[in-house]
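Of the protein chains in this complex, all but one are displayed in their positions.
And then chain A:
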Amino acid sequence: MKRIGDGAATRIGLIALAVIMTTLFLVIPLAGIFYQALAEGMAPFWQNLTSTFTREAIGLTLLIALLTVPINLVFGIFLAWLVTRFTFPGRRLLQTLIDIPFAVSPVVAGLLYLLLYGRTGWLGSILSEQDVQLMFAWPGMVLVTVFVTCPFVARELIPLMQAQGSAEEEAGVTLGAGGWTLFRRITLPNIRWALVYGVILTNARAIGEFGAVSVVSGSIRGETINLPLQVELLYQDYNTVGAFTSAALLAALAVVTLMIKAMLEWHTHRREKTA
């Protein structure tokens, strides 16, 4: 039987459409970033890449990711463990609450933190008496990034841990395993790939986050400007090459992240086949 749209013409048409769309919306803009960065040759590109401000921006971007990923890794595992292995009142509510950072616009998140931790905020006024400054300094940028990226790990783990159930762990308990052994020998190996996947997503978002950090950054050059903010700043400054150099750096990081992700998927796929 022949279905509608099964003809060769339709098929070719659809494939062509997909290819054209992908080229227009993904390939050309991505290539454009690198083209613009190198538009005036290698020298200005290199100069922008190695300038003090760019180096500081790279340093801050990595610092944010370096702190955000471990924090959310621990937090995500803990949360997923809690909602999939225990029943307690408010469990459903907690599962919904995890998604708040996804639902709230990052700018709003930034503003919330600013109102809370700013000099005139509820907590901020107490902190400022102790001479502790979170907003308009790097700790604030880490704080909002942790908030924005906190669902990634938990969201990856929860469905998997729910599907796997707790049978293996219960078996472990009957054989006399303690909490830590249980986690290290049974839970962790089971969730390993989902965990790595969650980390990759967290890392990608932590590096690329713009909205929330821009609210709390105070944009002090060489101090609280990360790569995404640097792109915006240089672009406003009519330094197109500089802006696209930083953008190219971010794009390159994204490509590397995607490659790692693809490798992992290929790896898990192969494992599932052999299993």
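The criterion applied here is as follows: a contact is a pair of C-beta atoms (placed from the backbone, for glycine too) under 8 Å apart; a residue touches a chain by one contact, two chains touch by 3 or more; residues count from 1.
Here, contacts and distances are computed from a predicted model.
Engineer: Report the protein name recorded by UniProt for the chain absent from the figure; options are "Thiosulfate-binding protein", "Response regulator receiver domain-containing protein (CheY)", "2Fe-2S ferredoxin" or "Chemotaxis protein methyltransferase".
Structural biologist: "Thiosulfate-binding protein"
Engineer: Hey, which of A:30, A:58 or A:196 is the one touching the hidden chain?
Structural biologist: Result: among the candidates, A:58 touches the missing chain.
Engineer: Could you tell me which of A:67, A:109 or A:243 touches the chain that is not displayed?
Structural biologist: A:67
Engineer: Given the contact definition stated above, which residue among A:11, A:221 or A:269 touches the chain not shown here?
Structural biologist: Checking each option in A:11, A:221 or A:269, the one touching the absent chain turns out to be A:221.
Engineer: Return the single residue from A:114, A:144, A:157 or A:241 that touches the missing chain.
Structural biologist: Touches the omitted chain: A:114.
Engineer: If the hidden chain were put back, which residues of chain A would touch it?
Structural biologist: 52, 55-56, 58-60, 62-63, 66-67, 114, 118-121, 124, 128, 131-133, 135-139, 218-223, 233, 236-238
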